[in-house]
Every structure is written in structure tokens, then in C-alpha cells.
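Please find one structure pasted underneath; my questions will follow.
Removed: one protein chain of the complex. Kept in place: all other protein chains.
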């Protein structure tokens, strides 16, 4: 199943895709477009992506996290394109027999994705638009 | 809004009840009836509850967690009665501008609920039924 | 010696043991929650071995076993909780 989509995320379907009868818990994380960033108002965000590489990078992260938490089943879906405030940009589900592993695996997955996966966002608001993270550094 | 219900949990509605335009993340935890417990097969669980006290206890936990994480909005819903494998028994949503607080607040909330809220479960399986936690201690 | 009445609530395993969810109990003035547990042990054979009471709630809040009860109080013994 691809990790990237151009469509709204169906988090219920994502949960169903991983939950097993032996699981007693799952943790769903969703990143959501919020109306502010570093003091500026945000109205929408455009997500750009190096798709084939991002698919590989997310796949590598999923395999790494699942190897660290053998009882956990993981699902990841990142949305691309133009999103508005309140839209979910990413959903991560971690399910496991006991809750501790689900929390840890879900947290580790989003942290890693934000570090290395080639996805970028351009924030748009009343003051204009800007690629996040680019200004002043490279 | 009550923290206890006899009906299936609508986690999407719970998310919508807390998510604000300023939130960039939420974490949803669901506890789910699993098909095993301490080596025994489980087919269903009956949840009993001291309802007015449980409402108060959960409310106190929600206020305590929200006071520790002032940027977090919390929602909790615990289902009671007869549940089968795969049914969600509890859902907790924590939303916040940044993800770290959502993870911490959600985790703290479920840990506290499991410690003090007067809810009990009777597991039923092919080997009979048993109140969890009672056998051998009081 | 004056007496009072309290309302006992039974949940989970205690409901099964008592065969009911609630009952009235007459107590001497000055009786504590621990005294009620003692009455429970004498009244219900499966509890005879449980010298220490489980957690106790008086009027929907956790209370110490030494809590002195008052007429009309609602007393519940809280077996090990297992919510979530």
C-alpha cells in the first residue's frame, strides 16, 4: 500500500488496515494544518514531495520501527497537494497487544518522518507564502 | 459531555469535539478488546462501572492533565457493557498546537484512568469467565 | 446506643458475591468503613479470608478505612479497577 496520497486521509480505514484480533490498543497520530506558524497566520499549506524517494524512505522507517517493536503493526499515510486549516496531512497508526509499544512506536515514526522524508511545505497566509525551513539556511 | 457511554464509540466525533484551528496535531488512543489475556483466550468482556463516581474521577483526571498541559484539549469516552474482540472500550483524544504535548497528555490520561477509575471487566472465553484483577488479591 | 443506616453498593465481583447491587445496612453510631468490611467478611463466605478491605468510596469519593460514617452515607468497596 502506498504511503503517499493526493486524497483526504481516511484514518478509520488506516486503523482497520492494521488492527489485529490480538491487539489491545492502538495509537493514531494525525498532523493537522493549523492556522499559525512562528507567529504568522496560515490559511493553507501546499505539500511538495519527491515521491519515489519518499515512498522508499517511509518504508525504511516503518521497517526500522517495526523491527524495534516486534509486537507493533504500523500504517502511515501522508497527504500531498493543497491543504487548508483543519485538514490532516499525515496519519500514523501503531497497534499492539499492550499500549506502551503503540505510543512509543507511533511517536518514533512521526519523529523520524519529519527528519528525513523528502516532503516540503509552502505555507500560505495573508502575508504571502513561504517554503518552511528554507529562509536563512540550506 | 459524559465520559461514559453504553454505545459504540465514534472516535471521529470525539476528535471533532476537541480539535481547534490552532491545533497542529492530535493523538487518539483506543483500548480494544483483544482475544487473549495472560495466556487465556478471550471472546468478550463485560465492563461494570460505578457510574457517578467514575464520571467524577475521569473529570478530575481530565482537569489535572489539562492543567499540566495548558495547550492541550482532551476528550475521553469509555464504553460499558458487553464488548467483543475488536470493540473499542475507551477512546482518548489529545490535541495541541505541537505534537509532543498531545502524546504526553494522551499517555498520562490513559495511565491515570487505569489506576483509579472505578470500572471493572469480566473476561469471558472458552474456559469460563473471571473478574480481572480479583483472583488472589483484593 | 443510637444507630444509623448506610447504603452499600456492590460492583463487579462483589455484586456477584452479594447477589445484589445495593442494600441498606444499620450500624452503630461511630462505625467506620472498616467496620462495614468486617460485616461483609462475616456475611459473605468468599470474603472471609480478605482481612484488608479493598479501596473504599464514601459518597462517590475515595475514603480511608477509618472514615467514620454518617447516617445516609453511600459506601462502596472498590475491587481492583480494570478500566480502559
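By written order: A, B and C. Residues from 1 in each chain.
Basically, contacts are C-beta pairs under 8 Å (C-beta built on N, C-alpha and C of every residue); 3 or more make two chains touch, one makes a residue touch a chain.
Because the structure is a prediction, the values reported are computed rather than measured.
Across the complete structure, the visible chains that the omitted chain touches are A. Contact with the chain not shown here comes from a single listed residue; of A:14, A:42, A:94 or A:117, that residue is A:117.
For the options A:12, A:48, A:64 or A:127, the residue in contact with the chain missing from this view is A:48. Contact residues of chain A toward the unshown chain are 31, 47-50, 52-54, 56, 78, 89-90, 110, 113-122, 131-134, 137-138.
Quick note on the criterion: only the chains that are shown with their structure count from here on.
Distance from the centre of chain C peaks at A, each centre being the average of the chain's Cα atoms.
Annotation: 50 Å between the Cα-based centres of chain A and chain C. Each chain gets one centre point, the mean of its Cα atoms, and the points for chain A and chain B are 24 Å apart. Computed centre separation for the pair chain B/chain C is 26 angstrom, with centres defined by C-alpha atoms. With touch defined as above, chain A holds no residue shared between interfaces to two or more other chains.
Of all residues in chain C, none touches two or more other chains.
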